[in-house]
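Note that one protein chain is taken out, while the other chains of the complex remain in position.
By written order: A and B. Residues from 1 in each chain.
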Amino acid sequence: MWEMPSRTDMDDRDQSGEGPSNSVILEGRNIQVVYHSGERAVAAVEDFSIRIREGEFVGLVGESGCGKSTAALALLGLVRPPGKVVQGMVLYRGEDLLRKLESQLRMIRGSDIGLVVQNPNSALNPLLTIGTQIANVYRDHHPVSKSVALKRVASVLKGMGIDDVRRWMNSYPHQLSGGMAQRVLIAMATINEPKLLVADEPTTGLDVTVQGQILDLIQSRVQETGSAVLLVTHDLGIVAHYCDRVVVMLSGRIIEEAQVQVLFSMPRHPYTKKLVASSLEQARATHHIPTAGFHRPQPP
Amino acid sequence: MPPSATSVSRIIHRAWRGTPLGLGIVIMCSSLGLAVFGPVIAPYDPQIPVSAAAEPPPRLRDLAPLILKSLQGRLANPVHWFGTDDSGLDIFSRVIAAPRVDVLIALAATGLSLGAGTLLGLIAGYYSNWMTEALTRASDVIQSFPLFILAMVLVALTGRNVGNIIVTLAVLFIPVYLRLTRAQVLSERTRNYVEAARATGNRELVIALRHVLPNSLAPSLIQAPITIGAAILQTAGISFVGAGVRPPTPEWGIMIASSANSIILGEWWPSVFPGLAISLTVLGYALVGNALENRYG
Partner (left out) sequence: MQLFVYILRRLLTVAVQVASILLAIFFLIRMLPADPVARLVGSFATPEIYAHTKAALHLDKPLLTQLAIYLGLFPRAVGPGLLQGDLGRSWVTSSPVSQEIWQFLPITLELITLSFVVACVLAIPMGILAALKPNGLLDRGVFSFSLFAGAQPDFWWGLIFIYFFYFVWRLAPAPLGHLAPLTVAPPVVTGFPLLDALLTGRPDVSLEALHHLMLPVVTMAFIVSGPIVKMVRQNVIRALQSNYILYARACGLSQFHIAAYTFRNAFAPTLTIIAVLYGYMWGGAVLVEQVFSLGGLGQYALRSILAFDYPAIQGVVLTITIGSLLIYLAMDILHSVADPRIVNSR
């Protein structure tokens, strides 16, 4: 079931034909995020650099409070006061996102880069139907009428495997369970077929049974849209299962970065070693064999 | 070394944040002090007219020498700092004697409604049966009616004395504290420590009083200064229209009422100073309440 990737698989993925550096879609360089509380300033993220290539599935992993969510939000320019990005750049298509105006970022967010967050129910506007909200995300990036947008929403939801699409679209957020709401966010984040999907702890807080479904859904969606994924999580098991590459953070810094199978077979940093060891323990306890390779549905 | 720009702005920032509370506390303490000592330190008897009627307060340019002279004890009669009203009563004396009525009523009414309201709210929130439902509904009905008119009716018909005003206002403010406490109790009673207390064999009543109540008091305590201010306004209001305290008791509301007619004739001082007193005092309590809300709300 779990296959070791062959050389040819990896070649297939690098389809641009050009060298690896050209298929990088987003690059963060030396990002530093500082939080001001009163008169003290705490560096939540320091010297954070990352490269995400087309179609790549990258995992950003670390314990709670290590700054991984902050780093991911910084890449989108969404760090809120009292936090502030004091240093670094985020290169997208050769331009630094951190220096752009809000009006320019508005065009990129939601269409080139999508976001899925924790606590999906609170991320949805409680007063509007799901259909309207997803349609708005589509309409603000494509000049179409409301009915055309709603049709598109319906087809996306259907493609995600949802049966009673009409009932979903007329529902309000408070009528949805956590898993359902998260599916809505995934639809919203990917309806414009972004180049990159940032998923910040998308399954934390959801039922264990639902977690796998959501992640599988993310995986199949990005297969369709060809998006790269930056998955932020504290669960090494998820990373092992879904990611190509892993970035490990500790106390605001990146301490290790490697292809998934390399990280699991040969962790170098002592912290990573502990992480891997404990996730193996956990997996053994729950009879879930972690993967030394990874499982990826073969592209058609 | 000259202070740098950042340290100056930091000082201003701190002053801005701390000043309202400081001011509020000063006003609050002054009102309490006057409530106790006001009638004692007043230069004239607040209820006996001895002076010329309708005398305006001293002019601004005469103020400084007058203050000096009065401190040196060189004046035959004390100065009418706020002038006198149509009956010859010294307004300054009456203004500083009034807190004993206004502030006292407000404090007593707030204290009573806080005490009764929180207890009732505890019961309404902790035990859920038809009786507590009825209690909550009754409380809502009282709250839905215009406070002022109900206060007028109750005070006018029970007898216009200080005691009745206190009880009336207390009763009318109970629903506020009942609702606040009940809401807090409803969320507290599902917490773990309640389970734990139950598991160690405590009776329900003990749990409610010893554990849940102290944790449910915060919103009510934050609300208290606001209620004190509201009570002062209500007292002054019903006294102004003649349904409250009886003259010649010094009270800010009736002081304004008795001179309301003369303001058309240009006699501003009998009405302005009591009103300023009300305005400042209520503002002081509002500032304290606001600071509490920012800190603990």
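As a convention for this text, a contact is a pair of C-beta atoms (placed from the backbone, for glycine too) under 8 Å apart; a residue touches a chain by one contact, two chains touch by 3 or more.
Nothing here was measured: the structure is a model prediction, and the numbers come from that model.
Of the residues listed, A:Arg109, A:Arg152, A:Lys195 or A:Arg221, which one is in contact with the missing chain?
A:Arg109
Among A:Val117, A:Ile162, A:Leu215 or A:Val247, which residue is in touch with the absent chain?
For the chain that is not drawn, the touching residue is A:Val117.
From the list A:Val137, A:Met169 or A:Ile186, which touches the chain that is not on show?
A:Val137
Identify the residues of subunit A touching the omitted chain, counting contacts across the whole complex.
Within subunit A, the residues touching the omitted chain are 76, 78, 80, 103, 105-111, 114-115, 117, 119, 122-128, 136-137, 140-141, 172, 174-175, 185, 188-189.
Since one chain isn't shown, list which residues of subunit B touch it in the complete complex.
Residues of subunit B in contact with the hidden chain: 16, 138, 141, 144-149, 152-154, 156-159, 229, 233, 236-237, 240-243, 253, 256, 260, 263-266, 268, 271-272, 274-275, 278-279, 282-283, 285-287, 290.
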